[in-house]
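Here it is, the structure in full.
All protein chains but one are shown at their positions in the complex.
Residue numbering begins at 1 within each chain, and the chains themselves are lettered A, B, C, D, E, F and G in the order written.
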Amino acid sequence: MVDELTDVLISKHHPMDKLLRQDRLPHIWCSGCGLGTVLTCFVSALEKLDLDMDQVVVVSGIGCTGRAAGYLNLDGFHTTHGRAIPFATGLKLGNPELKVVVISGDGDLMAIGGNHFIHAARRNMDLTVICVNNFNYGMTSGQLAPTTPTNARTSTSPYGNAEHPFNVPYLAAATGATYVARWTVLHVRRLERSIIEAMNKRGFSVVEVISPCPTYYGRWNKMGSALEQMKYYHDKSTIRHWSDPAQADIGLEGQIIVGRFVDIDKPTFCDLLQGADQ
Amino acid sequence: MVDELTDVLISKHHPMDKLLRQDRLPHIWCSGCGLGTVLTCFVSALEKLDLDMDQVVVVSGIGCTGRAAGYLNLDGFHTTHGRAIPFATGLKLGNPELKVVVISGDGDLMAIGGNHFIHAARRNMDLTVICVNNFNYGMTSGQLAPTTPTNARTSTSPYGNAEHPFNVPYLAAATGATYVARWTVLHVRRLERSIIEAMNKRGFSVVEVISPCPTYYGRWNKMGSALEQMKYYHDKSTIRHWSDPAQADIGLEGQIIVGRFVDIDKPTFCDLLQGADQ
Amino acid sequence: MKLWRKPLDQDRVVVPRGEIHLIVERCKGCQLCATYCPRDVLEMSSLFNTRGYHPPQVRNARRCLVCGLCTMLCPEFAIYVEEVGHDQ
Amino acid sequence: MKLWRKPLDQDRVVVPRGEIHLIVERCKGCQLCATYCPRDVLEMSSLFNTRGYHPPQVRNARRCLVCGLCTMLCPEFAIYVEEVGHDQ
Amino acid sequence: MSRHEIRFSGFGGQGIITAGYILGKAASLFDQRHVTLIKSYGPESRGGASSAQVIISDEEIDYPRLTQPKLLVAMSQEAYAKYIGELASGGLLLIDEDLVEPCHPRDDIQVRAVPATRIAESELGRKIVANIVMLGFVAANADVASVEGIREAALSSIPKGTEELNSQALAKGYEYGNQLQSTMHKV
Amino acid sequence: MSRHEIRFSGFGGQGIITAGYILGKAASLFDQRHVTLIKSYGPESRGGASSAQVIISDEEIDYPRLTQPKLLVAMSQEAYAKYIGELASGGLLLIDEDLVEPCHPRDDIQVRAVPATRIAESELGRKIVANIVMLGFVAANADVASVEGIREAALSSIPKGTEELNSQALAKGYEYGNQLQSTMHKV
Amino acid sequence: MGRRRVSNNGILQGSFFMDGDTACAEGAICAGCRFFGGYPITPATEIAERMARRLPQVGGTYIQMEDEIASISAVLGASWAGTRAMTATSGPGFSLMMENLGLGIITETPCVLVNVQRGGPSTGMPTLVGQGDMMQARWGSHGPYETIALSPGSPQELFDLTIRAFNLAEKYRTPVLVMTDEAVGHMTERVVIPPLEEIEYYARRKPQVPPNGYLPYRPDPDGVPPMACAGEGYRIHVTGLTHNEKGYPDTVSVETQQKLVERLIRKIRANQDDIIELREDQVEEADVVVVAYGISARTAARPVRMAREMGLKVGLLKLVTVWPFAEERIRELAPKVEGFVVPEINMGQIAQEVERCAGGQAQTILVPHAGGGLHHPNDVLEAIKRVTSPQSTSAETSP
Partner (left out) sequence: MGRRRVSNNGILQGSFFMDGDTACAEGAICAGCRFFGGYPITPATEIAERMARRLPQVGGTYIQMEDEIASISAVLGASWAGTRAMTATSGPGFSLMMENLGLGIITETPCVLVNVQRGGPSTGMPTLVGQGDMMQARWGSHGPYETIALSPGSPQELFDLTIRAFNLAEKYRTPVLVMTDEAVGHMTERVVIPPLEEIEYYARRKPQVPPNGYLPYRPDPDGVPPMACAGEGYRIHVTGLTHNEKGYPDTVSVETQQKLVERLIRKIRANQDDIIELREDQVEEADVVVVAYGISARTAARPVRMAREMGLKVGLLKLVTVWPFAEERIRELAPKVEGFVVPEINMGQIAQEVERCAGGQAQTILVPHAGGGLHHPNDVLEAIKRVTSPQSTSAETSP
């Protein structure tokens, strides 16, 4: 054994560090969790966006994903469980010049926060929502989420889930989102591109990212190593741009349809408000 | 002027009284409000259903519509604003032999209660929901609801509504309801039939009833007399059974698509639970 | 002001196919029954009930087909029709 | 136990088209970089960092095309590649 | 006593609270007196009981509810029945004569009647201004606020475009009240 | 003293809490002593610091936290560094020799090392049972619970199908501990 | 999933080494709980997880609702369906339940809410102990009401008190709060589960009259009305509005309100001798009484012992029932002692009640702790010594 890493240059800083809170790294996420990669893609997207980073705000709820706001060197708000979207709504309306991005988990956004999600979509509130779907509540150690596939096991569905899961893109589209995409965490380039598109969109834009939670969901469902899980989701996905999001259900097995599903133009809440006030 | 009503037989009781709490009539609803007629249709449907009335339970939230539970001579629960559906869920799971019907308003079910609605639909919880949509919050005197058409005026959208409204049938269908219908309050026979169908359905069934609130919504939007409003909605409606509920948006003007939109079979929460437990 | 006073209970004037019954104090004078009766059987009276509403009355009892629409439409459970035989 | 000890900072061994940089203490040994590098440039080492994880190392630096995939995939902002010139 | 306590009552939709509001506004902003107006709501939006309590005083108003009203305005039978008991001895009852039939005879009060709804409906063509007719009648009968104040308060509180109608309604009620008074004086 | 205080420590994923649980269960249910087990969690699900406090006593346990632990089991360098200070004078430190390098020399304690992870990985083929190997080592070194109790507790607490593996792990750790002891005695 | 599939098979019996959360779930099951509607939250999640696994084994139903509001609503619904029901949460979820706790109180719905307290406010310290929700348990919902709250100090007590909570809930027709905390919930100890027949079971009080003679809110002499449930033919109406004995809303009568609210309060206060459970240790002869509850009562045992070893006369009064507050007992003790010492893992909550009831006759010393850990024995010992030392002055409930 050697004491050295072959051919590697040892660094202290990463090129993306200026957008990161280095003093908080490494983050709390498990080895093999998809969340770090989502963050990498987000930062990479930020670097490509023509925005004043002082005007970009990230709002998270509570959950493993919800920690995202805490690692970004942007104005960041780690709110309460489920309330990222209404908090973000207040931020946006309080200062419409801000670019407000919500990054949170499937439980946070779809379970306790579901109502805010559909109402913000309905209003076409000018926000970007990145929903990391790991099919369970990671932070509280792997319980049932409203995205957990039927029959999947979790710590609170030990005999198999008796519920039908939400199809996030369909829910977003059906309630009014103007941009909707889904990728798995291994689709790094496409994911980055969708984040850029979503943030450039005026209106309620939603990017769902399918991401493994090897520590809980993967273990409960005997999905092998973290790496295997990531690969599994990637391999199961079929890119079908502009396909009907109603068809994009995710089961315990079977394919995962990914792609850009919706990209339409519609007046935002602020647009209509301005019209009404005059 | 005479002191008598020509050719009318004066009664003290109504044939439907056995299903009503006579000691609470007349109800609090305004003259010309559609809610009374919804109740009449519901009672009439009950009479035609082959059910043990001791096992039929009505749960309401808070609102003018929410008072419905209080006029029916059934086990009735007038809960808190927005919580009729989760309360009903507990009732149903606590005693699966009960037939549980939720009757509540658009604000109650779609605003504060929206999350419960979509989650119960997702779970295909075996409940019937009658959502009376009067495009505003009647009880609190006519504020904006999530069903208020864009540009419509209410006491909290005095310059015109800057929001896009929910399309209730579409939201129900997109989140998993197995029976979805919409009628206006003047479609008494069809409404009665849909209520019967919904209550006979195993699963989450939703009947939306478009009903005037002459006292507030009608007045704010200069829709004329109560009678005119009822007629207006009826005249604007086009029956289109099994049409795509996504097309059933309601604007400030324009047609209202009514009919039965969804009638599918899918295992309920209880069905799946039973499977999982075994 | 005219309050409705004298109950006409069972005080049959003609022999109709349907008898129109009214629980006067429940009526809120919304006119739905009179407006939508397909046979123009009903009309609004000018009497007041004690809550200040005008209840309907019968204009032409013989025309009633006992279709039940007035009963279904009435928001107040105030009106109903009983079939009492056929007009021969 | 082998902890990684001696920093190799700027200690260039070959003249690659891309230089692979690593912030050792951030790495959680998830293997994503090594697994998905399209050019098989990386492999996992058997060293431990102080938090008990095995960081990757370079197996074949010359093959690196500076595609950036390792950087994008790394959940820890632990690895990145800098283009330093062309391999002629 | 510098404290006047007045109750307006009727059913929802008659503009009872508006009448109380206009009176109160007149006394408060135009006559510069201390005024407290309390609206009472039932669960109904329409058709239920409606009432407004107005207290007009030269001193600061501590207790903001009626204790011994000297003036009761009743525009429905139900309201009359509900509130007649609280009217102080020596008090004045004003009623819409088509809507209220006094049936709890009291010797210790005065009663004056006006066909406010009828005047509004038949003379002005808008039943909805019965409350304003009644207000004019109040102004004529009780010295709680100046007529000018009431007119100004009314005109600044009603929807634009209805000024003429409301002025007339007020005038009709006021005249009716004055005539009645002179008639009574004559008798 | 009838009160034994023990800390198991390491990082998340090593089964630290399971080790504490098994020891506690053995003492509680098999040896019928009073036992309190406290698990400490950090915000991380994996990789963060993990620790279990076990108190075993012949009397009821009032204060349920460690005050002066006499036994520290450290399975990571970080945990060692964090907890070595609290170990009571005369206490015993047990470490995984491949994961912990004692660097805060203390004269007043004893240190014993076992390559638990290595034994688990190379001799048993499952790194995951390092905690059970360590538990065997604990049983050999400290008189806090009976070996039989620990074995029974372990077998009733692990996933079905892993009984053999865990028995072996426990035995390996126990043997290693005994050999070490006898070696030490010989010296 | 038929209703009567409520079975007693699968109920545990014997000695177990289990954590408080698990003991709570097992206690509920022994108490007859057959419905759990919940939402995960640290450090209460293990209760939900245990219930998810265990309820199907005893014919009950577990459902994970979309949030805590839905959870408590479902629990109320299930109770009205005739099922013993509970939920478990921690601070943030407890706060969300406050509105519907009020519904449970005004509709007199028996059910059990467990709050495994953690460090607050807000998201605070999710994995560490706190006792900061004690006043919230009393006052957290709007409007006037009374409440019952129990506070266990060990897994065994959490087991026992969960059972007691169900029985009190039925007896007094009210939601009962089990105010435990992370230290107890995550502490593992021996828990002895007795045979089912030895476990007290207070059956729901049912109407003794036929439906047409039944007034759902006409109380028995103890202030508690018998309860007909949905599907039993009584055609009840239940509302969160102010209501009369028939259960009908009457929102404009001050008398109806007064009668209802006074009874809701009286049924608890008048029965407080039955509800209040205290555990006293050498309180009668004491100069100083340490008043504590839950885990803090347990940690106080050590400094109390230390003080006694120093020759001080110190008693320990453990509030097993925290609400209704042991007002009478404190008033009784106040003239006899020099002071009360109140350690709690908050900045002064129950200490204020003690101070109020002490009425200036004995000083009250709060030993606060902001949360995240237990009191060090010395902190409490110091406070005890402060009472007995001559230079100490009046009340100090502020930190």
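Just so we're on the same page, a residue touches a chain if its C-beta (ideal position, glycine included) is under 8 Å from a C-beta of that chain, and two chains touch if they have at least 3 such contacts.
None of the values given here were measured: they were computed from a predicted structure.
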item	value
Partners of the unshown chain among those that are drawn	A, B, E, F, G
Among A:A69, A:A145 or A:A172, the residue in touch with the chain that has been omitted	A:A69
Full-complex contact with the absent chain, from G:P43, G:P56, G:G77 or G:G132	G:G132
Candidates A:H119, A:H164 or A:H187 - the one touching the absent chain	A:H119
Residue numbers in chain B that touch the chain omitted from display	62, 78, 80-82, 111-112, 114, 137, 139-141, 143-144, 146, 155-159
Residues of chain E (touch criterion as defined above) contacting the omitted chain	21, 24-25, 28-29, 34-43, 61-65, 67, 153
Touch residues of chain F, complete complex, unshown partner	42-43
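The rule is simple: only the chains that are shown with their structure count from here on.
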item	value
Intercentroid distance (Cα basis), chain C paired with chain A, Å	62
Whole-Å separation of chain centres (CA-atom averages), chain C against chain D	89
Where chain B and chain G are represented by their mean Cα positions, the distance between them in whole Å	38
For chain D, residues contacting two or more additional chains	28, 51
Sequence positions of chain F contacting 2 or more other chains	42-43, 47
In contact (per the touch rule at the top): chain pairs	A-B, A-D, A-F, A-G, B-C, B-E, B-G, C-E, D-F, E-G, F-G
